[in-house]
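Dumping the structure here so I can ask a few things about it.
Left out: one protein chain. Kept in place: all the others.
We call the chains A and B, going by the order they appear; numbering starts again at 1 in every chain.
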Amino acid sequence: MAKSLGIFVTNPEQFKHVMGITKAAKAKGSKVKVFFTWDATHNAKKEPGFKDLCELADDVSICVDSYAKQGYDIKDIPAGLDEKKMATQAQHGIIIEDYDCYLSL
Amino acid sequence: MEYNKVCFMYRAKDSANDGIRSALGLAVENMYSYGVVLDDVTMDKIDENLTESIEMLRDMEGEIYSTNPANCELNGLEPITIEELGEKLRDMTHVIPYGIKK
Partner (left out) sequence: MKVLNVYRSEPDDTTKKLVEIVIRDRESDSFDLNVDSPDYDALVDKIFDADQVICWW
């Protein structure tokens, strides 16, 4: 059984790596959770591959407070997410507590 | 029960402000949570909200440090040297170089 992997994304320039690592981990049978915060929430609106990431990973969410601070309307939910995935920093806590491996990007 | 110990490090002004909130976010999840503003960052005077966040973090046995004495003086952060920080990181379960580097 492959280990599970949680990825905490704080840098908007790392999306390529988020995708690459998620794809590789899923190919090994890993459960993958990704949480985007602060200006990395731009990825949800600006990266064409964001919806694909949501389909590929087991769980993708963003910090709704950060998203609002970056100037987005919180009712404008990015493609691939739903209202429940517009979340809080508690998602980061879940990654640390419940996943075997941790990576920040 | 072993508690997680997490240290965030910040190397850009915006990252520091937001990352301090992320540190608080883990403290409320029952983790030991710390933040360190590194030399590259010269902070502005922090606002009331952020001051409140730091105070809440301290109430939960967390701390915000800086290797830059100007930040410590201006914003009441705890001074730390790079060597002391390195030793502190050895004791952490999670080390998070946060945000971007400017």
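Methods note: a contact is a pair of C-beta atoms (placed from the backbone, for glycine too) under 8 Å apart; a residue touches a chain by one contact, two chains touch by 3 or more.
Everything numeric here is computed off the predicted structure, so don't read it as measured data.
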- Tell me the shown chains the invisible chain touches, ordered by label. A, B
- Message: Out of A:Q14, A:T37, A:S66 or A:Q91, which residue would touch the omitted chain in the full complex?
- Response: A:Q14
- Where the missing chain touches subunit B, by residue: 11, 38-40, 82-83, 85-87, 89-90, 93-95, 97, 100-101
- Query: Which subunit A residues would touch the chain omitted from the figure, given the whole complex?
  - Reply: 2-3, 5, 11, 14, 17, 20-21, 23-25, 27-28, 30, 100-105
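Basically, only the chains that are shown with their structure count from here on.
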- Item | Chain centre separation in whole Å, for subunit B relative to subunit A (CA means) | 23
- Item | Contact set on subunit A toward subunit B in their complex | 8, 10-13, 37-39, 66, 69, 88-90, 92-93, 96-97, 102, 104
- Within their complex, state which residues of subunit B touch subunit A. 4, 6, 14-15, 18-19, 21-22, 24-26, 29, 31, 93-94, 96-100
